[in-house]
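See structure below.
All protein chains but one are shown in place.
Moving on to chain A:
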């Protein structure tokens, strides 16, 4: 049978299943949707949560940021999305841009040969220790923050919120979203947590502001 048949059949089945016409309830949203903490406490909470996930957290200003990046990146070949401001980068570091000799974006294998990536971020939720990347020009496409083994993520302080609903308000669903809460991890073997499986095994977060 054809696909139109399948769709029609499924919808007819569902229609029949709902013959008692159940009402759609009002959704009660009594959960917390706005923070009651002051911003310093929120930032401190984020730092605490990220550290708990075994991410390394640093606090820097625009002046100290390049120095910190130099220290964190060492001489790793580092890919940097086009939107990352040059002022972030330490002098003398020649970032790899996301374009190869033939003019297209780097292939997965090309990315795999790189050591690190520096990205910005859209919003971070302190309560859960979650950084949201939303594919903006300074975050790059998803593969950039995935394939290299070391991710340095810059979180401007004014993008830190306490609660998940506050974070979702700042997200654009039309573009791909990656929520990151610490380096990749598994507990699949005897529940023993191992940090770092397929995603970047090292996550450095720089709180900027």
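What to note about this one:
The definition used in the following text is that a residue touches a chain if its C-beta (ideal position, glycine included) is under 8 Å from a C-beta of that chain, and two chains touch if they have at least 3 such contacts; residues count from 1.
The rule we apply is simple: contacts and distances are computed from a predicted model.
The listed choices are "2Fe-2S ferredoxin", "Iron-sulfur cluster-binding protein", "ABC transporter domain-containing protein" or "NtaA/DmoA family FMN-dependent monooxygenase"; the UniProt protein name belonging to the chain that is not shown reads "Iron-sulfur cluster-binding protein".
Considering the whole complex, the residue from A:40, A:91 or A:190 that touches the absent chain is A:190. One of A:35, A:56, A:77 or A:128 touches the chain omitted from the figure, and that residue is A:128. Mapped onto chain A, the footprint of the missing chain covers residues 3, 6-7, 9-20, 22-33, 49, 53, 105, 108-109, 112, 125, 127-130, 135, 141-143, 146-147, 164-165, 167-168, 173-192, 194, 196-200.
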